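The complex appears here without one of its protein chains, the remainder shown in place.
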Amino acid sequence: MLEAVDAETADDLFDIPPEVQFDDEFGIDSRTERETRRLVRSILDRNDELIELLGRGHYGYYVPSLVDHLADRSEFLTSYTQYQPEVSQGFLQVLFEYQSLLVELTGLEIANCSMYDAATALGEAATLADRVRSVNGHRVLVPDLLLEGRRSTLENYVAGTDLEVESYPTADANVDLEALEDAVDDDVVMIYAENPTVRGTIEEHLETIGEITTDAKALFALGTDPIALSLLQRPADVGVDVVVGDASVLGLPTSYGMGLGLFATREEYLRQVPGRLVGVSEDDTDRRAYTLTLQTREQHIRRERATSNICTNQAWVALRSAIHAAALGPNGMIDLAKRGVTRAESLADRVDDVAGVRAPVHDRRHFREFVARVDQPASAVAADLEERGFAVHVVDDHEIQLCVAGVPDDELDGFVAALEEVVR
Amino acid sequence: MLEAVDAETADDLFDIPPEVQFDDEFGIDSRTERETRRLVRSILDRNDELIELLGRGHYGYYVPSLVDHLADRSEFLTSYTQYQPEVSQGFLQVLFEYQSLLVELTGLEIANCSMYDAATALGEAATLADRVRSVNGHRVLVPDLLLEGRRSTLENYVAGTDLEVESYPTADANVDLEALEDAVDDDVVMIYAENPTVRGTIEEHLETIGEITTDAKALFALGTDPIALSLLQRPADVGVDVVVGDASVLGLPTSYGMGLGLFATREEYLRQVPGRLVGVSEDDTDRRAYTLTLQTREQHIRRERATSNICTNQAWVALRSAIHAAALGPNGMIDLAKRGVTRAESLADRVDDVAGVRAPVHDRRHFREFVARVDQPASAVAADLEERGFAVHVVDDHEIQLCVAGVPDDELDGFVAALEEVVR
Amino acid sequence: HYEPLLAEKDLTSAEIDGDDTDSPLPDDLTRDDLELPALSEPELARHYTRLSQMIYAIDTGPYPLGSCTMKYNPKFMEDVAALPTAAVHPDRSERSTQGTLELMYRLQDYLGRIGGMDAVTLQPPAGAAGEFVGIRVAVAYHEHNGESHRNEVIIPESAHGTNFATAALGGYDVVSLPSDDGGRVDLEALEAALSENTAALMLTNPNTLGLFERDIAEIAEMVHDVGGLLYYDGANLNALLGRARPGDMGFDVMHYNVHKTFATPHGGGGPGAGPVGVVDELAPFLPSPRVREADDAESDADEPTYELFDPEQTIGKVHGFQGNWLVLVKTFAYIARLGDEGLTDASAKAVLNANYLASQIDYEVPYGPFHHEFVASAGDQDAADVAKRMLDFGVHPPTTKWPEIVPEALMTEPTEVESKATLDRLAAAFNAVAAEDDETLESAPERTTARRIDQTSAARSPRLAWQALDDE
Partner (left out) sequence: HYEPLLAEKDLTSAEIDGDDTDSPLPDDLTRDDLELPALSEPELARHYTRLSQMIYAIDTGPYPLGSCTMKYNPKFMEDVAALPTAAVHPDRSERSTQGTLELMYRLQDYLGRIGGMDAVTLQPPAGAAGEFVGIRVAVAYHEHNGESHRNEVIIPESAHGTNFATAALGGYDVVSLPSDDGGRVDLEALEAALSENTAALMLTNPNTLGLFERDIAEIAEMVHDVGGLLYYDGANLNALLGRARPGDMGFDVMHYNVHKTFATPHGGGGPGAGPVGVVDELAPFLPSPRVREADDAESDADEPTYELFDPEQTIGKVHGFQGNWLVLVKTFAYIARLGDEGLTDASAKAVLNANYLASQIDYEVPYGPFHHEFVASAGDQDAADVAKRMLDFGVHPPTTKWPEIVPEALMTEPTEVESKATLDRLAAAFNAVAAEDDETLESAPERTTARRIDQTSAARSPRLAWQALDDE
């Protein structure tokens, strides 16, 4: 090979001026595969083994083994974006089916192949609103309880526009309708709400929020997820224009916040949608074939006038999510969602029975998680629980938040027992 | 469906006389997938985590990740025996390549697709000898050190023949040539030796054993494995007629003795070989195609005159073994074998330096494992080592056996330190 | 659809004592060189990935092989077998392997309950090995009773080939038993075959036609009356799960094909496992070791402890260690997942599916009522050709030309896992082929990776390794 390229060594092929050549070493040891595996294992073994009653945007539902085994097939794992659809039909169909799943769940006509996560999907929703707004407004309204990661990401996304993010108040962790109405004016381009909310409450007045948004000629963006959508009100039925959220509640185990940005919207915004879309077409033999479509919206064609800068997305996580949904089926998804309600209620009841604890703090229906008030400092309670093998959220000086998603009943029993000891 | 079969319930379709119907229950709970995984995990968690310096026929070499990922592809894992070769070319080629690997390693012309393990392969070698013997003998000679599992299995295999298994003496854990010569007479149909031996010694006089066997017009069967074969004398070069052993040293991690019976022999015994064989042929378009061949030797055709009763074999383990060998390549295999020699020698040296321990007991070259003499009772030493996280063989009142295969250097360091404490 | 051999991509000869190497052993103890492919991980990944795509598997379509019970293998079973805690060496102390012993103990117990057997060994690494244990146990039992003269094993003509081969391997003479007109054991012929020389009768129930041997109680009595043992071939146990148990029918010894009944994958031919269950009377003869609860005076643990033990008159071992452990882990997981409810449901659906499929195909099904499998006849067509042609319709064909009692047999077992849609697709394939002419059948398959393969030349001039291709 060297002969063919007229070089004595591969080094000769580099055309790097001496002044910028790197003649040093990184100081990184080379290792065998086995040594590397042992190294990573030894590092990660420093993570404590805890039972996590954690949620707030990232959930550890049990993922059926089927999902791992199918998604790990290397044709899925090691292929590139489907720019040559003739040899990518399998993955394109998967993404088409994923889009279809979200269409059914949201009731909206269009869902894209994925954004990075809920926070970035929210950011993209705001820039969509900026592009399609029928008013000349610049205000984006979000709940005051919005997760800091989502709020901050949103602010970064709109920093290059003339949009501004403002909070509206919540009442007992749901939207404070009166306060929202007071906050709305002609200058509002998007109102964002969540169902369930970050504190696990089920939002009761989506329809009214939809009306307020419509009256303001603004976009109604709703944050939710596929499991919640299996049971709670269908966004299309309450006037939602854009659904965002994290679809990795299906398919991905707990993974330090790694997500799958859900993005669905109305057909009228089709040409303004960010991210990849898979559509149906025909091939030369008139057989159905799938392909990435409407690529003129995207950065590799439209450059600085693209609807988003996204390129690499979360396609493989979308595959996992689609498989998990398929494994559950419609009844399984509804059941899983229902258990999110009943198990949260049941845990709240049991926790409420513990002296020195009151739960739920909010007088609402809950989905999957809820806030509990503890007489002792919440951080001390959390630290003591951690000693006993349980992780919970500290949300305020005397508030902890507990999530039942993915935690088996016997582990919840263990938690209640530990909590009793801790607050004793 | 019930309508089509004219039944009201599936129960109606069973034609079982009432007196033998089972109307009770097994008393086995049904569980969810997750519950089942937790159950099995909780049971297996009762196994202690030990560093195993164990060998004696079952070895825990590091298996590259590639092997798992490829062998777990479900087309390999969930297919049946290749009785329809037109849709099984992939697996047939794998098995053909596996056979070829063994042909190269042994120097013999024929290797089958697998027997169950080394012990059953040895049993099959004896029945082969029984079928092809040129003398009317009935004695099968095996070393006195033969592993009990192999000896007992062999005895079961020959119990239905007129063969008898007899031991010949070993000298310092190799074949005692003189004693062997004394033992041999016209009545011997097979002489079995091992290289390396069960005590890890390298057999130094294979050629002479081959001559003795030839003189006796008996079959020379050698027990070995693919890693040893990568470095040690090639069986065909020393007159071996049948190679048996456990090929799962490649490809299979420690698995409580699960194996892969290696079986290779000379071309002249082709029609007497047990087990499946894959051969090359052509299809209707004259392209190369693989197929199971010479099936008339097998039980499903030849019934009580078959060369063996084996049907289900260890094909998937053969796949794993073939991938592992391919991942190593010829240099990697030789290196791995050499390290079996050098690391065993090095550990023996270090162990010998420990007061109260002498190693190796046998004044031989060793492969992978060796016997050490301890002043204290061996069982007490082993128990104390187990307390410290190490498992060793107890082979005699004051002898332990140590194997380096698969144990990283730092763990050997830990072992030497533990041994020093234990015999102090 | 063609992938070169590894050896066609590369062959590298590595020398043991070449210039670059440094052998730790003297020349006379080593080989000279080793010539094998030296390829990179990416090249290997592609090789095996491509090869895998040239394999029909249960994960790519239905696989209705009669008596082979190709049911779907739930994925989670692989996960439990891959647990690091399952990777223990067989020579470890019992104290340090309580997990392994407990799992084996519980699996012995599960299998005993399912088969109605009193004692179980998990050691046989395959069904045929299980049969061999059964035969060896029979030998030992009869010897123990001073009845070494018993030298005959009776086997129905339609039985699996392994039955015959195993009996022969065990040193027995095989007495072949014809079927009656209904396809079942002919009681008169059985009467004639039984004698003081009968060591055992080996039987599958339902038999290979899918028919339940309704006279099983009488058969058992007849065999026992002459002092013989009744052996149950577990290949068709899937039909009976929760409905009837070999132990209750009078069988003395049986094997379980866990890769059939309990969904451990077939792996392209193996590994499987063939645990053997026996009645109390035969338990002392089972292979060593087995697992039992320890008499646990010392321990203050909540959990029982387990130990290995050698049955009193054990036949010894039929495997170097304890059999195919990883397969046993999967078996345990499958049974623990399904439980009573799932197991009973499996047999119901398996039988319903077989009956439904039979009702939808145009080929004649001469015997019945069958259970989990049926044997259709290809009639004037050649059953082997029918199979090849079915491949062209994207499905796997049934087992063909066996049992011989049905001319041009198409022995079909869809199993409980197939949906109605898949059964309909199978039926459509059967029926499309049934309507075709001989010419089409003989030239089939045409849509497969390889076209019809010449078996004769493969056997006449065997080329069994890439080394044998050198002169091509």
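Odds and ends about this structure:
The letters A, B and C name the chains in turn, as written, and every chain counts its residues from 1.
Note that a residue touches a chain if its C-beta (ideal position, glycine included) is under 8 Å from a C-beta of that chain, and two chains touch if they have at least 3 such contacts.
Since we're looking at a predicted model, the values are computed, not measured.
Note on the chain not shown: across the whole complex it touches A, B, C. Checked against the full complex, the candidates A:Leu262, A:Val278, A:Val357 or A:Val374 give a single residue touching the omitted chain, namely A:Val278.
Touch with the chain that is not drawn comes from one residue among A:Thr170, A:Thr197, A:Ser230 or A:Ser321, which is A:Ser230.
When the omitted chain is restored, the residue from A:Ala221, A:Val249, A:Leu262 or A:Val317 that touches it is A:Val317. Residue positions on chain C in contact with the hidden chain: 9, 39-43, 45-46, 49-50, 53, 58-61, 72, 74-75, 417-419, 421-422, in rising order. Contacts to the hidden chain, counted on chain B, fall at residues 64-66, 68-70, 74-75.
Note that only the chains that are shown with their structure count from here on.
Chain B has its Cα centroid 50 Å from the Cα centroid of chain A. If you average the Cα atoms of chain B and of chain C, the two centres end up 20 Å apart. Contacts with at least two other chains are made by residues 45, 49, 74, 76, 78-79 of chain C. Multi-chain contact residues of chain B, defined as those touching 2 or more other chains: 33, 37, 69, 72-74.
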